[in-house]
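Quick one: this structure, given as structure tokens, is what I'll be asking you about.
Of the protein chains in this complex, all but one are displayed in their positions.
Right after this comes chain A.
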């Protein structure tokens, strides 16, 4: 692979790299026919981001026609190439990216003012394709807004806040944070913000619903969106299914897929969401249904807890089972090395809630595929078939193998 980025597009690329580095520790780079894909997933696998730069984004774009190149790089080392965003704009005139599979080397060459040439040779690992399974088009709710609207909204929430809840009806969108019941009253702060439908460029709400997702990951996208001034589209439907934040330009497509909390047993939620559902959206297939989550957890922890090899019955809100799945989830989280401490604590606090008020909520894992070369060319929309989903279930091993 050999491609050249010039002018202001270098900064767009740099911002994309910075945005991805905020989310994940590793960057997956894949030259495709339809452009260069940069992807990442966070350590708890609850958020996935993909930037697809079309061939027109580049001054020159050559990708290997007959061989498949995919590589995994430490995000920090790529970020180091574009270390200073401010000086980058002033000094860098051209950036060339070369991927040499024989030498296992990814080379970034920055041509700067005064003839200064910066060459970064990064080592990488071969990897499987990283692909989240999501389907924007099946979402019943679509909101499109200028980035400033969302940036200004998010600004009101404290930086330490992990999750935010977004509820929609036909007239408005409501953002708020959840205050734990055991929080000291003096420290508790509830922020609620209401946006009217007229503030959005597009406002399609077929299902009144309420979803909760990570705020930190969204902030990463918004920083990029703000700098590119591209409108942000939000695709979502019921709680527990991923929400997709998307930016589209003629030469660029960005998708951030965030897991949402599944709260179907939440008493407060039951009264609120899923009530005014207008058309019941057709379930894409069996695997996309609610039982997926417990199935994944069972898969991932089957080595740890020998007796849980069979999927947990999903719709059964029994308390013992709940505590078990919490424990398993916790085990799984501890295993992932770079798990954020605070986040973990928060998760624990939430799940080990004693009074059981917000009891049965947990993040739905996103599902990643080790997609075969031929099927890797498929767009996100088509990655729905059961065949691929089945191969996905081995993602943990497949992704980590070099």
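Criterion: a residue touches a chain if its C-beta (ideal position, glycine included) is under 8 Å from a C-beta of that chain, and two chains touch if they have at least 3 such contacts; residues count from 1.
To be clear about the criterion, contacts and distances are computed from a predicted model.
According to UniProt, the chain absent from the figure is "Cell cycle checkpoint protein RAD1", selected among "Cell cycle checkpoint protein RAD1", "SUMO-activating enzyme subunit", "Release factor" or "Ribosome biogenesis regulatory protein".
From the options A:123, A:170, A:191 or A:229, the residue with contact to the chain not on display is A:123. In the full complex, chain A touches the omitted chain through residues 73-74, 76-77, 80, 83-84, 87, 91, 105, 114-123.
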